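Quick one: this structure, given as C-alpha cells, is what I'll be asking you about.
What you see is the complex with one protein chain gone and the rest in place.
Entry: chain A
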Amino acid sequence: MLKLDRRSFLATTAGLSFLTFLPRIAFADGHADTLRVAIAGETGDLDLLQNVSTLSSYSAVFDALIHYGPGGALEPGLATAWKIAEDGLSISFDLREGVSFTDGTPFDATAAEWNLKRWMGVADFSWIGIADAYDNITIDAPNKITVKLKRPVPAALLELTIVRPVRFLSPKAAAGQPIGTGPWIVESYSSTETVLVRNDAYWGEKPAFGRMELKVVPDELARANALRAGELDVIGGDWVAALSPRRAKALEGEGMTIVAEPGTATTILGFSPKSPMMQDKAVRDAIFLGIDRAAVATVLFEGYADPTADIFPTTVPTAGARTPVPARDVAAAQAALTAGGWTGDASGWTKDGAALEIAFLVSEESFPGSRRIAEMIQGMLMEVGVKTNIETVDNATMHERRPNFDYDLTFFATYGAPYDPHGSLGASFVTASDTGPDGKIYVHPDLDALVATALETGGDAREGAMQAVYDWLRDNTAACPLVVTQRLWAVNPRVKGFTLPATDYDLPFKGITLG
C-alpha cells in the first residue's frame, strides 16, 4: 500500500506545480515576441493572380501603390505621389525610392511595370475598372511611371488599394514564393499555420514585435476557446476570422478586450427582379416597412450592428445623403399593400386570386446566421399578413439559384472597404456584370444607365451622379438595407495598443505591443 508522509506529499505537489507551469515557461521563452492571430482558412502561397488564398494576409506581405486609410483616405504606399491628367486618361506615379523586395530586388519603375502588366489589360481582371480601361504603361524615369487609359476611371485610385491583384511581387520570385516589400516576410506556410517574421528593412513604420503566427482555426467557438486559453492573442475581422456578436458579448464578460467600430459592409435583403411577386412595388414597400431593423440589430447582433436604410454606410466614400431609418410600421405596410391593389389583413393578402406568399432563400453556409435573421423577419412579416416560406439550401444550391434570381427574397452584403461604393455598384446593380455565384442585388435598365454614368463621372460631379443612383434605389424600393454590421475583434490582455486595421481584409499589427 502506498504510504504518503507529509514530506513526500509536499515534494509531489511541488513537482506537479512545476510541471503545470512548464508550458507557460515555454510560452514565455518562445512567444514573448510573437503575435498569434487566428485565420479562418489557410493563406496558401499568396498568389496575387489566383483566387485561392484567403484575402487576409496579402497586405502584410505585399504593398500597393496606394494604401487605404481611415474613411477611404488615400495614403502613399509604394507611390509617394500621383497625378491624374485633366482628361482622366493617364495617371502618373512617383515611386518610392530606396525600397527593395525582401529578396533584395530593387523596387523601381521596371519592377512596377512588370507587376502592373500582369493584370492590367488582362481579361480575367476586367472587373477592375482600371484593368479594363488600360491602354499602356510608360516609364518616364527610373522611379516614375505613367499608366495610360482608354477611358477615364474615376475610381482608379481606390481600385489600386484593393487586396489583389494590384500589389507588388518581386519579379525574381519563383512560382509559389510570396516575396513583397511589405512589413512582413513569409517564413513558412502550411495548412495549419503561416509564420511571418518582421521585415527589418521595411520602408514604413516597422511592427513592434518580431514574429506573427497565423493559426488556421476554422471553427469560431474553437477560436474563442483558444483565445480564452491564451493560445491566441487576437481573433476577429470579417475576412480574417469572423467573430460573431454573440461570442464577442460572451468574451467581453470574461475580461477580454472587445474592439468594435462602425462597419463598412451593409447586410441587404434583396428582392428578385425576376419574381412576379417582387416586381410589385407595393409588396416591396410592405416588406421595407414591416421590418424592425433596430430589433434585428439588438436581438441578433447584440447591438454590434447599426440599423440602416441606405445601401452604403458613411464609412465608405461617396455613400450619399442619409435616409432616416424607418421605424417598423405594420399599419403602413398593410396600407401599402392596399394601395397596391391587394386585399386582406394580418391573416393574409390576395390580388387577382393569387395569395401573397414569398420564398425566402437562405444558406447558412453562404451567410452564417442568416437563417435566424430570416426567422425573425418571417415573424415580423407574418404580423403584416405576408406569408414567408424559408427555404434553407446548401452553398451549391444558393450559388445556382442566386445568379438566376430564382427566389423572392434573399440576403446580400456589400463588399465593404476598400471595394465600395464602386465595387458593389458596378457588380451587384448592373445587368451585364459577371458576378458569378454571388448574384446581383437588383438590376433594371434604368438603373444600368444611372450606375454607368455614376461610375464614369469624376470630379465634383461624381457625388451628384452617385446620389442619383441611391435616389433611384430608394424611390423604387429596389432593395431593403437592414443593418451595417460592426467590425469586431477580441484581444487577449497581453496585447497592448490594439487598433483596428484600415479594412477587415487586413491583419492587425500596427501600433500593437506585446506585454
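Here is the rule we use: a contact is a pair of C-beta atoms (placed from the backbone, for glycine too) under 8 Å apart; a residue touches a chain by one contact, two chains touch by 3 or more; residues count from 1.
In the analysis below, contacts and distances are computed from a predicted model.
Chemist: Considering the UniProt annotation of the chain absent from this complex, which name among "histidine kinase", "ABC transporter permease", "Sarcosine oxidase subunit delta" or "ABC transmembrane type-1 domain-containing protein" applies?
Modeler: The correct option from "histidine kinase", "ABC transporter permease", "Sarcosine oxidase subunit delta" or "ABC transmembrane type-1 domain-containing protein" is "ABC transporter permease", the UniProt name of the unshown chain.
Chemist: Pick out which of A:L157, A:M376 or A:A452 touches the chain that's been left out of the picture.
Modeler: Reading the full complex, the residue touching the unseen chain is A:M376.
Chemist: Identify the residue among A:D45, A:D132, A:E193 or A:D406 that touches the chain left out of the display.
Modeler: A:D406
Chemist: Which residue, A:L157, A:A173 or A:A295, contacts the hidden chain when the whole complex is considered?
Modeler: A:A295
Chemist: List every residue of chain A that touches the chain not included in the displayed model.
Modeler: Touching the chain left out of view, chain A contributes residues 221, 244, 246-247, 249-250, 295, 298-300, 364, 369, 371-372, 374-376, 378-379, 382, 389-394, 397, 406.
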